Structure formats: C-alpha cells, structure tokens
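The complex appears here minus one protein chain, its other protein chains still in place.
Residue numbering begins at 1 within each chain, and the chains themselves are lettered A, B, C and D in the order written.
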Amino acid sequence: MIADIITIVRDNWLLLLVGQYPNGPLGGIAATLILSVLSIALAFPVSVLLALARLSKAPLLYWPATAVVFIARGVPLLMLILWTYFMVPIITGYNVPGFATMLVTLVIYEGAFLSEIVRGGILALGRGQMEAAKALGHGGASAMLYIILPQALFNVLPSILSQFVSAIKETTLGYVINVPELTFAANQINNQLLTKPFQVFFILALIYYVVCWSLTRAATLLERRIVTKRSGLSGAPLALTATAATVEP
Amino acid sequence: MTQSQPAQAGAPMITFSNVQKRYGAVPALIDINAEVARGEVVVVCGPSGSGKSTLIRTVNRLEEIQAGSIQFDGQEVHGSLRGKQLNRLRSRIGFVFQSFNLFPHLSALDNVMLSPIKINGASREAARATAMRLLDRVGLSNKIQSFPAQLSGGQQQRVAIARALAMEPPAMLFDEPTSALDPEMVGEVLAVMRSLASEGMTMMCVTHEMGFARDVADRVWFMDAGRILEAATPDEFFRNPQHERAKRFLADLRH
Amino acid sequence: MTQSQPAQAGAPMITFSNVQKRYGAVPALIDINAEVARGEVVVVCGPSGSGKSTLIRTVNRLEEIQAGSIQFDGQEVHGSLRGKQLNRLRSRIGFVFQSFNLFPHLSALDNVMLSPIKINGASREAARATAMRLLDRVGLSNKIQSFPAQLSGGQQQRVAIARALAMEPPAMLFDEPTSALDPEMVGEVLAVMRSLASEGMTMMCVTHEMGFARDVADRVWFMDAGRILEAATPDEFFRNPQHERAKRFLADLRH
Amino acid sequence: DQLADIMARKELRCGTFADVPPFAAPDPKTREMVGHDVDLCVAIAKDWGVEAKITPLSVEARVPEVKLGRVDLTIANLAYTLSRAEQIQFSDPYYLAKEMLAVKASDPGTSKADFKGKRLASTKGSTSEMSIKMNGSDPLTFQDTGSAFMAVQQNKALGMVANTMTITKLVNESKTKGVELKMIQEPMVFQPIGVGMKKDEPALLAKVNATLKKLDDAGFLNADWNKWLGPDTEFKMTRTDKVVPLSELKFEPIP
Partner (left out) sequence: MKGFDPLAILQNPEFGRMLLHGLEMTFVIAIGSWCLAMSLALVLLAIRLAPSRILEGVAIAYVSYHRNVPTLVQLILWYFGVSSLLPDQAQYWLNDHNAESIFAILGLGLCQAAYFSEDLRSGLRAVSPGQEEAARALGHGRIGALRYVLMPQAIRNALPALVNHSVSLFKNSSLAMAIGVAELTHAVKEVENVSFRTFEVYLIATVVYLVCSLMIMAAGELLMRRAAIAGGR
C-alpha cells in the first residue's frame, strides 16, 4: 500500500503538480491554487457590491442582488458550472475557454457566499458607527469607505479565509467541464492505473488536507490576533471552557 | 469651503417650530416649540422614553420629523436638504453619543483627523495640528497614538468630544455623554463640557447630572411623553418645578 | 433537602481569614480579614479595579482564592468542597449581577421558577406560587409573562433579585446592582434592597450609591488596590474618612 | 454551412475524451494528449488540408459542445442510439464496438442471461450502463472505470461491463493483481461507433463519410487500430470491421 503510493507519486508527481503543462493546459495543484486565488480575489469586490446592494433600500438594487445570492446558494455548484459553461458563450457570442468559465462560476458562487459574510460584518457593527459618521458629516459612500468597511472587512477576515478553503475544495468540480486541476489529474492517473483508486484518492486527500489545513491554521491564528487586538474594548468572548475554568473548582 | 451665510448674530442658533415626530403610530415628539440662543447652554432632562434623544437627534436629522420645522443657524434642517448639503450642515453640528462611537480601527489622533481631511479637504498637516491642539485641550496629549480599546470610557468620551470639535461646529449636542461611564470618570468629561460652555459654545445636553445642570445650564427643558413640559432657569426648575411630573422626577433622582 | 447544619446564631454569616487572590501575577485581594454578621448590611466601595467584585465573587466561589479561607454560615467555601455540595452551597447564597444576567429565553416567571424546580426539586405548583409571591414583592406581578428583553433595566434587575430570593438564601450579595441602570430606575431597585435589609437579610453590596450606604448600611468597607483600607460605620466613613485615598474617592464621586 | 467554415478557418476542431486511454488521454511521460481518436482526428484534418485542434471533453460536455457548434466533430467512442440520433447526427460507423461483461473467474455464470437481476458495475453515462439495463440487470455506476473494477474486486457488484478493450486489459491485469476475472464471451450489446456532428449539416456529413471510407480503404484505420489496440498492445485486438453506411448494418439499435 505505502509502496504503491510512493510509486504513484514518483511516476506522476509532475502531472499532479502542473498537469499537462507545457504540452497542454496548466493543471494539477498549480491550476487548483490559481483558480481559487483568482476566484476569491475577484469574488471579493463582487461580494462587497452584492452586500451593499442587499443592504440598500432601493428595490432595484435589493431584489436582483437578493435573487443572485439565493440562486447561487440554492443550486449545487455543479449545476451552476454547467449553466455558465453552456450559457455564457450563447449570451456573449464569444467562445469562452473552460478555465474562464470555471473562474466566472466560482466568482459568482463564492461572491454570493462572501457577500453574506460581508453583510453580516456590516450589520454586526451596529448603528452607532454609521450614526457617528453621519453626524460628523460623512456621506454614505465616505462613511462606508473610511469607517464601516475597514472595520467590517477586518472583523470578517477569518470567515473570508475559511471561504477561501471552500473555494479550493470546490475547484474539484472543474473536472466536469474539463478544467484540468488536481482532482482531474488524479482521475487521469486513476484511469491509467485502473486498479488502484484507493491509493490515488488517498494521495489526493492528503494533498488537499495539507493545502487546506495550512490555510485553516492561518485563519485561526488571524482570528486569535483579531480577538487579542479587540479584547481591550469588548472583553473577548470567553469560550465556555475558559469561563468554566474560573467557575469550576 | 463655502460657508452657508450665517444668520444675524441676534437670531437663535436652533429653532423648533411645531415639530411632530412619530415612530410608526407612537408619538415621540408632540408639538415642540422652542429655541436655543447663540451661546446658550440648554440641559434637557426627563424620564426615560420621554423623547430627549429623539429631540436632539432631529437637530442634525439623524431622525426625520413628520411635521413642523427645525432651523439651525438660520438654515432649514428638514425639508429639501439632501446629500452634500445635508452632510455639510451635519458637519457643522457637533454630536456626542452616550456610547462614544469612536472608530475602533483608528487611533485617537486619526479619529480626530479623519473628518476634517475627508470632508473639509484639509491637508494632513493642518488636520494634525488641529487634532493635537484639541486632544491637548481635552487632556489627552499623551494618548494620541492609543486606540479606543486601549482607553478608559472617560478618555474615549473626551476623544469623541475632540473629534466633534475638529469640525469647528458652532454648536454641540450631547446625548447622555456620561451615563455609560464609571462614576469616577464622569467628572473628567463634565470638566471638558464646563470649559466649552465657559468659552461660549452653544450647547444642548441631554443629561441626568443635575449638578452640571445647576452650575452650567442657562435653561433646563423638562420633557415628558414627547412634550417639553417646562423650560426654566435651573434655579427656578430645581427650587420650584411647576409640574407634578417634574417634581416626581426630581424626587426619583435623589432616591 | 438536607440543610447543612447552621452554625450557632451568634456566629458571623461570612468570615474572610487571610484571603489572598491573584490573577496570574497580579494581586487582586491582599490579606483580607473581615466578617459580616448575621443580619448585617455591608456596603463595599472603592475605586475601579480595587477588587470589590473579586471580593464578593470569592464568597460563592465564582473566583478561586490562592490562600486563606472563607466561611459562609459556618461552612468552608473553598478547600475541598466539590460538585453537588458546592452547588448546594451556592444555591444558598443569593447573587445579583451588575448586568442582571437574566435568562433571555425564559419569561420573568420561568426565570424565577427554574432553579427551585431543577435544583431543589420543588413541584411546579409550589415553585409557581413562590415565584408569584416574590415577583409581587418586587412590584412586578403584572409582568410575569414578559421576557427580559421586554423589560426595562430596573425591572430586569428586580426580576433578578426575585430569582435569587426564590432559593431562600440566608444572605444576598450584590455587585453594583444599579450601575447599569438609568438614574430613574436606580430608585426602584434600591427600594427593593432597602426592604430586604429592613427584614433582616444579611447583605454585602458593592455600590456607588452613597445615599443607600448612608441610610441602610451597618458598615462600609472601603477598598483600594486589593485591601480593605477602612471598615467603619457610614457615619464615621462619610464624615471623617481616615485614608487620603478614601477622601479623594469621596471627592471624585461628588464631582 | 459548417464545412465551409472549417475550410475557411483552416482548422478542424475535434472533441475527444481526456482520460480514456487508449482513445484519448495524456501520455504519462510527455503529458501530451495521445490515442486512437486523436490520430483519427489528425488524419481527417490532414486529408482536408486543415489544422487539427483537439479539445478534450467531459462526458457531460461531449454532446452539447457539438450541438452548440463549439467543436466540429466529436470523436469520443460515441455509440449510435435512436434517441441520441434525434439530437445530433452520426457518421457511418468506423467500428462496431462490443460491450463485454467480466465477472470473477470463480463465478459459475457463463452467459449474460445468468446475470439477469444481478448487480453489475459500469461507468456513468455510458452505453455500458444502458446495456446492463437492457439485460434486465441492476446497474451500479461510477465516474471512472477504475472504480467499477474496484467495486467488482470488493464484491460490491458481481461483474462489470465495458468495451472490449477495457475488459481485455482488466482481465489481464486481474491475473497479477487482486481477484482474477474472466470475460463472458457473449457480448452484452453491439454498438456502432461513429463521429458525432451537429444536425442538418449535410455537406459536413457527406465529407466526413467520404473521408472515413477513404481512410479505411487506404488502410489507415487498421494501422491506427493496430498502433493502439492491436496484437502488439496489451489489448491484443484485431479490427475486422469496415466503414459501412448505417442503413446497411444489421443490428438492433439501442432505443
């Protein structure tokens, strides 16, 4: 079993790392990472706009944004990918490559989820900050830009990082529209070997775990730093266990 | 900065005329007619829920009114004022909240500098000089780099006052500025307010600090159930309140 | 319910002997020796951070101590007491928090009924009767079905007192019970506390309400930096405080 | 007219599978797309004097892509069925595939009828799956052939169905690894494999049919076959078919 795994990795490490590149499209871990980094980076501004639209009182902003958020969250990503894949070329008239399709879908999908995080961050600030900004004479845009968003986004950074982890896991579905990424590479290896799916998927699980765990860890550390930084003001929410330590003999 | 043309010196700073305000069906302000003169210090008191906060929040339009009008420095606050003009007007009315509402992501200095730079377009240097002067004035020149979370409640409230003063407002509104403070810290905030008053700042303060009202106020407005029941000098009000409700209120405060 | 055998009537209700308490390296209580007699009302005051809360929280072991001993009604609180026994002891010490800490998911009535039923095994009917009586006593018989969020601060604190009384404690501890309240509501809570005192309840109150201390307290303990600096009758304390620190403290409170 | 478009842009876009060796899959060493279908596409393009462009397609995408005209031809083991022929048009079959059944060597069954009502594994969305249903057996489907093989090894299914070469290869491999399998000689189903195209493109269809015939006559199809599937490969298969029009083929089409 372990020997199998070592052999598989030795024979296929380049395919797992970069896919068929440069003799074909970039794939493997590289594609997975590029896809997830790009999708989060692009989804971020989208999510802020969606969140603001969903907080706005104008029905013309609120309803379309709400519809996008609910549809994107209510349909399996697989369905969304297939729709973008088939519909975007029909709508735009341009032939869009699979990578771009995957990226667009992930941006919409992640954007919808992130927007709820951002919205939550803004709502969690409470009315006081907005009122203080208004009372000083800041307009809506200025208050958002200099006062509300810097705080809200900073507070939700850990959730944003967690969403990043999901994005990495969701790129898995790229294989459906032949976007070569890590799972796709594993599948190619699997079909080459035919008799060792368990070993191949074990390697796959291990790679995902290492990549995602590092990020989750980063998120935890960040969360801790934020709590420490803010604790002077609010008295960091004590975990039940922490409180219990003082209560229990 | 184009200053809106100030009314002549004798005219009142704030004028309420027939102001009516409801939350849904609940009336919060009923038929308010009152004036705050230039340089006058008005203390607003009254039982909880009587409409004190609502009253001063209508002055810079944090709350809308349903009828009547409010003039600030000769300018109509409600009505057609929108966007930029409203922001300009608001920047000329200092407002201090019970819960400080400092911006926690900015240092004390940056809290004070932000609005002059972003709203008035002041240069960083000028804003910095003003901010340092104001923080010194409220006794915090040694805390300029501290973040709100690192300051005590009293210190935070003093930064909040400096922040409001940075916009050089002709009048300041205070909504229970000391009631979120530990009893010991109340004094330091009241001291700053006293010194403002002594320099001729027009002030409207909602507060339960009757000592402050007695010493500093030119007039005390007593509110109940959305109306101003009494408007009198502190002397008259504390010695001889006219309304039953005011008498009971003063008795309650003394426990 | 097996009642732990009460000490003889003359013995003190609460005894602190050489109590030491640190948070990490920071000392919070230093060498505390003091007693609260049966039926006595002690008011604890002192500047912020002086250890007042820590002191009363050690009495029902919400905080551990590092050395010394605390006896409640003849029973050692710290030391070997564990699990069930500790819970039983705690249920006999009424504790009222500054922030009320009512259970927000339960109505006023259920807040008061929960512990007698779940801890003492009282029947619903008996618990209900007691709860109604106690809520009536604190003047809230018309609010029994309200949830905490629907009550004013003063009302919430009165429910909290009723909740503590439902366990029929021989003594009550109060940690700044009125400092989260609007000034007007302070009176209604103090009134309940006054009536408890007049009925002979043993009480330890951390409070800044000096009027209450003057009228009701048998003794005032003044704390600073983890020590009890003065323990005197209110008369002595207010007229002629011995320590410099106490003088300054009293001056601060008067602004 | 799509044919004219192809000639004008001097590029023939072929959709192939991406992970189905030996038809189309990356070479593990060079990581370039290689296989029988790839060579066939290149040959057709060469014959027409245009460049071949290989687009790897997933099972989900291989039909919509031709329907939308984003690839010109799908060369991906596309088996002719009646309902599929309503959506796209098929060229004359270049090869008559057999779906074969492999079961454990120890299994007493010898004909496909013996596995009626039994569970058989295959890949998802394949004609193998349909053939299992037509046989009255119970399909258990997976994303890839490896998983189906694994399922048989782990007794999750009695046997598995795939095309002849896959089954041949797996039976050979099972001799050295895991539980030995045997191939049931009677095919589950015959299926003519053709090139898929958009409907209503008669010129393209005619041209493709002509080219296939020409390539067959020139011996290319046999050579290509031998290169990837022939006696010198692990599949050890010989091509006996000729390109013949569908109408002349005697077989019972899958609905």
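To be clear about the criterion, a residue touches a chain if its C-beta (ideal position, glycine included) is under 8 Å from a C-beta of that chain, and two chains touch if they have at least 3 such contacts.
Treat the numbers as computed from the prediction; the structure is a model and nothing was measured.
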Remark   = Not-displayed chain touches, in the whole complex, chains A, C, D
Key: Contact residue for the chain not shown (choose from D:T30, D:T110 or D:N155)   = D:N155
Message = Using the touch definition from the top, which of D:Q2, D:N77 or D:S147 touches the missing chain?
response = D:S147
Ask   = Per the definition of touch given earlier, which of D:T55, D:N77 or D:S126 contacts the omitted chain?
value = D:S126
Inquiry  = For review purposes, identify every residue of chain C that touches the missing chain, sorted by number.
reply    = 60, 62, 83-84, 87-93, 95, 97, 99, 101-105, 107, 114-115, 118-119, 146-151, 163-164, 167
Remark   = Hidden partner sits against chain D at residues 59-60, 63-64, 67, 81, 83-84, 86-88, 121, 124-126, 129-130, 140-143, 147, 150-151, 154-156
Message = Please output the residues of chain A touching the missing chain, sorted low to high.
response = 70-71, 73-79, 82-83, 86, 90, 165, 169, 172, 183, 197-198, 201-202, 204-205, 208-209, 212-213, 216, 237-241, 243-244, 247-248
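FYI, only the chains that are shown with their structure count from here on.
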Task = Could you work out the angle of the rotation that brings the CA atoms of chain B onto the matching CA atoms of chain C, rounded to the nearest 5 degrees?
result = 175
Key: Chain centre separation (chain A, chain B; CA means) in Å   = 45
Mean-CA-position distance for chain C and chain B (Å) = 37
Message = Could you list, by residue number, the parts of chain D that touch chain A in their complex?
response = 18-21, 25-26, 28, 30-33, 56-58, 60-61, 64, 68, 70, 143-147, 149-150, 153, 169-170, 173-174, 177-178
Ask   = For chain A, which residues are in contact with chain D within the complex?
value = 11-12, 14-15, 19-21, 23-24, 82, 85-86, 89-90, 95, 175-178, 180, 184, 187-188, 190-198, 200
Touch list for chain C against partner chain B, complex = 47-48, 152, 179, 182-187, 190, 208-209, 211-212, 249, 252-255
